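In this view, the complex is presented without one of its protein chains, the others remaining in place.
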Amino acid sequence: MAEINATMLGASELLPWALRLAASRRVLAPIAGTDGAVRYLPVSPDATLVFSGGRPVRGPKEHFMPQTDPLFTFTGSGPAVALQPVFNHEPAVIFGVRPCDGRALRSLDNVFLRRRETDAHYAARRGQTIMVGLACAEPGWGCFCTTVGGSPAGTDGLDLLLTDLGDRYHVRILTSAGRELLEDTVCSPSSDTEERLAAEQHARAIVRLQLAFDSNRIAERVTWDSPIWERVARRCLECGVCNFLCPLCHCFDIQDETTADGGIRFRCWDTCQFDEFTKMGAGHNPRAGRKERLRQRMSHKFKYLVEEFGQAGCTGCGRCVEMCPVNIDIRAVLAELGTVPSAEHPAK
Amino acid sequence: MKAETKPVEKPASSSWEPALVAFLCNWCSYAGADLAGSSRLNYPPNVRVVRVPCSGRVNPMFVMHCFKRGFDGVLIAGCHPGDCHYAKGNYYARRRIPLAKDFLGFLGIEPERIKFDWVSAAESGRFVSVVRELTESVRKLGPFAVKARNGFPSLPTGVQVVNE
Amino acid sequence: MNELVEAMRGTAARLLNGKEVALVLGYEAGSVSFRTAPAFIQHAEDAPRLVWNPFCTNNLAAYLPELKGVGRIAVMAKGCDARSIATLIQEHQIPREQVMILGIPCVGMIDVEQLLVAGERGPGTTVTCGPDGMLTVASAGGQRAVPLSEVLQGRCTNCEHHVPSIADEVLGNAPAPIQASGDAFGAAAELAGRSAEDRRAFWRERFERCIRCYGCREVCPACYCRTCFLDKPAPRWTSKANTLEDTWMFHAVRAFHLAGRCVSCGECERVCPMDIPLTLMNRMLAHEVQEKFGYTAGLQIDGIQPLGTFESYDPDPAEHA
Partner (left out) sequence: MSDQSSTVSQEAPGMAESLYTPYLATIEQAVQETWDTRTFRAVFCDERTRAEFAYHPGQFQEVSVFGVGEATFCLTSSPTQKGYVEFSVKRVGSVTTALHELSEGDTIGIRGPYGNWFPYDELRGKNLLFVGGGIGMAPLRSLLNYCLDRRSDYGHIDIFYGARTPGDLCYTREFDSWAQSPNTALYLTVDKGDEKWTGHVGVVPAHVREISPSLDNAVAITCGPPIMIKFTLPELLKLGFTDEQILTTLEMRMKCGVGKCGRCNIGHTYVCLDGPVFTYAQIRQLPPEF
């Protein structure tokens, strides 16, 4: 018998299902706070799940890469120091993951699992997390996933993909882990009409997304000596909004914090836009100015990662576009890079 | 004040005693506290004294740091107006500290946890009563950080101190 | 409004051609119709890039402290921006003669979050601003007209300084003042009226989601310290760990550093990706500073700010002890 790869779930079943799953693992979903701000938080019976609208400003990245991630604790000082490793992980399910954020995990996987040695902290969380995706019905004005090879109904990195059909969800089953998850709820087979409705909804979202720039051979056009860097970087404020909201920016710092009888070594998000990111102890900074740092951000995403893994470090989620305080629109920069001639760095 | 101060250890609530920091100006209030000691006056042992050159030296950031690190109350004491060793340091403090107190109140720190007063080198009795007042009002409010488990501040989100 | 744009471009070209200034800071079209970008105009032929509309929200004063040495700079300044510049001059961050304030009478800036409703936040939406103060939002769902006055940013609804009080030139004709509909201290007063526990809970929920991107700090014209207390390795006042305490410390100290200096331009709150109502703290402090010391930030370019001075008759804590 052929395996069923799609099913239907009543909209009212969603929260009860999530709560049932929460009995045995950590279950996160986009949940509104008292003032409406949405975050991926543990589900609770009185939670307001936000499944409509565009992707939340704050994505689920922090589940895999917590902003502050303890690595180990230490006690004692002087000659007597003892270390205690900390691994924060547990089986988890994340609901309402947009395809751009799901796809972003591929890029994080490349860095944490494939670039030489495996990062056990990330790997443990990644291996135990099931991703219940939600097809994006309302792309934001900054979105450009289709330009970089994604789709509002993309399935990369997801185990299930839900499509909102009003009173019910069309559920596409993508992995066996996703299939097992469905054993905890009541599903009904999808009809041809429902299949069609889901496909139409996907198509409607895709149609709305225009190609923002020519991503073909983009790495070759992200040039070292382009005059764009200087011009665009001039208005950059060097905050970390773009990097911290990015679903696949992964750079981190490692720091210590002391507690009453020892301390904790943790890593925390860091951003290449801050001056101190590459500043060395004696004061030399290889990326000394905002021009260098803007170039690093754009080049890392559209050149270095492409050269290393064959895939751009961007899924077109549009967060940096929409949230940049000074309207540095990565789409516009990349579109212009394709047109502005530049004196190339001799070696490249 | 050394910013790297270790956080206060939180004793079990049954034996809880307010943990207070007192910023005392070197010329008056510290001498007043010293006199209280040498006069064998009794005062609550809850304060950790930080000697500062002048009440004007007390950056409101110091006060915030105390609460951040889990203390339950803060005392700032200096020379009476007109008596400042540096002529006017305490006048600056008289603007900054009350404003900081109001502001911290806005963030949810009860005003009774912060005391700003004048204590001269001769006023050992006044020092004792100021410390007593603060200790008792903080005792009534209860511990700041522990209570704040459901309030504020709390243990770091996502950071677990495994030894706890 | 077109007249104003013409005046801006003409003035910028004149100043640059006449070598009166080395740089004109203004606004240029953004990547979408409801955003603009700060523009750095150095040549008269680039002056036509300048635009003006109710999306020119950035406070360009933020760029001034690090543009020392560039030469004289002309800055397009709304009422609030001009107050920021005045504060910078007062704090000796830029000499008065190095900055030419081109005052722009402002009818208020649009809160885009409020303007675009569900269905309009997607690709392809355009907003046009009519001369009558009406906005037309065209989206996949159709067209909609909204009066500007209904979608103003919070800071603009209670703005009392929409015409720059300190300017070398005021461009265009001053429009009818916006009727201040809100009380600047209103929301802060409401919070101040709650119990201490409620206030803790309120801030806890908001600070807890701070991602420490420091957008608020970077966009703030008054946050110009070369090394912020946050970045000092020793003493280390806040950890890079985004614990609640550290985030609390960051916001508390930052707000307090702005007491008597913040001009309520509201940029910190606008750029905050986590929607933390940062200006509540600034408003509360501005209100207290006004009440206690009778001082309003940004209305003068000389003198000393209230926390840098004192009066012998200031209220004494011992009196009510």
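Going by the order they are written in, the chains are A, B and C; count residues from 1 in each one.
Everything below uses one rule, namely that a residue touches a chain if its C-beta (ideal position, glycine included) is under 8 Å from a C-beta of that chain, and two chains touch if they have at least 3 such contacts.
On a predicted model such as this, the values are computed, not experimentally measured, just so you know.
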{"item": "Touch criterion as defined above, residue of A:Trp17, A:Phe95 or A:Phe112 at the omitted chain", "value": "A:Phe112"}
{"item": "Residue among A:Glu195, A:Asp214, A:Asp256 or A:Glu336 touching the omitted chain", "value": "A:Asp256"}
{"item": "Touch list for chain A against the chain that is not drawn", "value": "26, 41-42, 71-72, 74, 76-81, 83-90, 111-112, 115-121, 123-124, 127, 224, 250-256, 258, 262-263, 265, 267, 270, 272, 277-284, 286-287, 292, 296, 299-300, 303-305, 307-308, 345, 347-348"}
{"item": "Where the unshown chain meets chain C, residue by residue", "value": "233-234"}
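Simple rule for what comes next: only the chains that are shown with their structure count from here on.
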{"item": "Between chain C and chain B, distance of the C-alpha-averaged centres to the nearest whole Å", "value": "35"}
{"item": "Whole-Å separation of chain centres (CA-atom averages), chain A against chain B", "value": "44"}
{"item": "Interface hub residues of chain A, defined as touching at least two other chains", "value": "67-68, 257, 266"}
{"item": "In chain B, residues with contacts to at least two other chains", "value": "4, 156-157, 159"}
{"item": "Complex interface listing, chain A residues touching chain C", "value": "33-37, 39, 52-54, 57-58, 67-68, 138-141, 143, 208-210, 234-235, 237-241, 243-245, 253, 255, 257, 266, 268-271, 274, 276, 319, 321, 323, 325-329, 331-332"}
{"item": "Of chain C, residues touching chain B in the complex", "value": "188, 191-192, 196-204, 207-208, 229, 234-237, 241-246, 248-249, 252-253, 255-256, 259, 281, 284-285, 288-289, 292-293, 306-307, 309-312, 314-318, 321"}
{"item": "Residues of chain C that touch chain A when the two form their complex", "value": "30-32, 35-40, 58, 62-63, 116, 118-119, 121-125, 140, 205-206, 209, 211-215, 217-219, 231, 239-243, 267, 270-271, 273-275"}
